[in-house]
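The other protein chains are all here in position, but one chain of the complex has been omitted.
Right after this comes chain A.
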C-alpha cells in the first residue's frame, strides 16, 4: 500500500510560534500558559489560558486577508506557509490536482462570529460582514489553505473535538492512498473571546486554579481540570516515493491509525480508547514492545486520566513505555492539540529527545505510568503513539514511525535499526529510508 510520510511541519503554539521556537521552548520546559489577556476574564471561574503572544498576522499575511479571517485561520495560513517552506517542496513539483487539504476544527472562527453577532443585533443585518458567511464556518481553513497554496485536489474537514486533529491527518493519508501526492493537514482552534470562553466554562472541564504552574496537571495527584490553549499545527503529508524522488528530509511515516467511540451509558459505557490503540498498532504493523513513546491525551480530569493510564498500562505493561504530555506547556488546543503532538513526536524522533510533562510531580497512585517529567529524556527513536480524545466519547490513536520504510516491505516487521540517531538535542537528524532507528526501548 502507498506510504504517507511527513516532510514539513508548521507549528503555532502558545509557547512558540514557528516550529523551532515551539520546539526549543518545549525542550526547555517553557510554558505558554498564563492569565488571559485578550479579553476581560473578571467574573469567570477560570482565567488561565495558553495564548499565542508573539504573533502579528500582518507580518505574515497579505493585508487583504486580514479582514476576512478569524485568528485561528490567520494562524493556520501562517503555519501552512512555514510547513511548506520546511518541506522544501518547490512550486510546480506537483500538479495542483494531486495536492489537497484535510484540516480539523472544533469551533470554527468564533471570535469573528461573536463580533458579527454583535453587529447584527446592535446595528442591524446590513452591518454584518460580507465575509461572515465563510469566516466563522468550520470548513474555512481548508478553503483558505487550498486557495492560498493553489491545492486543487481532495478537500476535507472533520470536527471531532480534540480527536479531530488525528482524524484529519488520517484523512490526508487516505487521500494519499487514493492518489494524491501532497496534502496539507492538521488542525487549529482559538475562539479566545468571551463567547468561546463561556462555552468552555459550560463544558465543566476547566481548571479553576489561578496558578499557571498547577492548573493543568494531567496524571498528577493534584489534577483538577484542564487549561485551554489556542493554536495548532500543519503537516505536509507526501506520498513516500514522490518525497524520496525529490530527495527531501522525511520526518516520519503515518504508519497506523484508528478511531473508536465510547459506548453510551445506556449501552454499558465501556471506554473505547484501548480498542483504538490496539487497532492503530495493528494497522501500523507495530507491536506494543516496539513503541518508544506515547504522547498521551492527558485530559487533566482525574477520571479520564485514570482511564487513560489504565489503557496504557494494559497495552504496554506497568511503566512499560515512556509517556509524555507536552500540552502541559500549551494548554489543550482542541483540534490543534493532536497535530501539535504529532509535530512534537516527529521532532522528538529527529533530536532523540522526548519532551517533558512539565509541572507534574506526583503521578496519581494507581497510574502505573513511566511519565517523562521535569526535563527531556534521551531515547532511541522508534515508533511513537499519539492519543487524542474528544468530549462525548471520541478516541483516536495514530502511530508514527521514524524515517520511511521501503514501499515493498511486507509483514509486521519493525524498521531495521541500522544506525542510531544523534542524541544531541537541536542537531538535525536527516532521516530517510536508509536510516531507520530501532524501537527497542524495552
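In this text, a residue touches a chain if its C-beta (ideal position, glycine included) is under 8 Å from a C-beta of that chain, and two chains touch if they have at least 3 such contacts; residues count from 1.
Methods note: contacts and distances are computed from a predicted model.
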Next on the checklist: Given that one chain of this complex has been left out, which of "ATP-binding cassette domain-containing protein", "Lom58", "Spermidine/putrescine ABC transporter permease" or "Glycine--tRNA ligase alpha subunit" is its protein name according to UniProt?
Outcome noted: "Lom58"
Checklist entry - Which of A:29, A:153 or A:322 sits in contact with the chain that's absent? => result A:153
Item to check | Residue, one of A:86, A:230, A:262 or A:308, that touches the chain absent here | outcome: A:262
Checklist outcome for this item: Omitted-chain footprint on chain A covers residues 39-40, 43-45, 68, 96-97, 100-101, 105-108, 110, 113-114, 116-118, 120-122, 124-126, 128-134, 137-140, 142-144, 146-147, 149-161, 164, 167, 171, 174, 178, 191, 194-203, 258-264, 266-267, 270, 272, 275, 334, 390-394
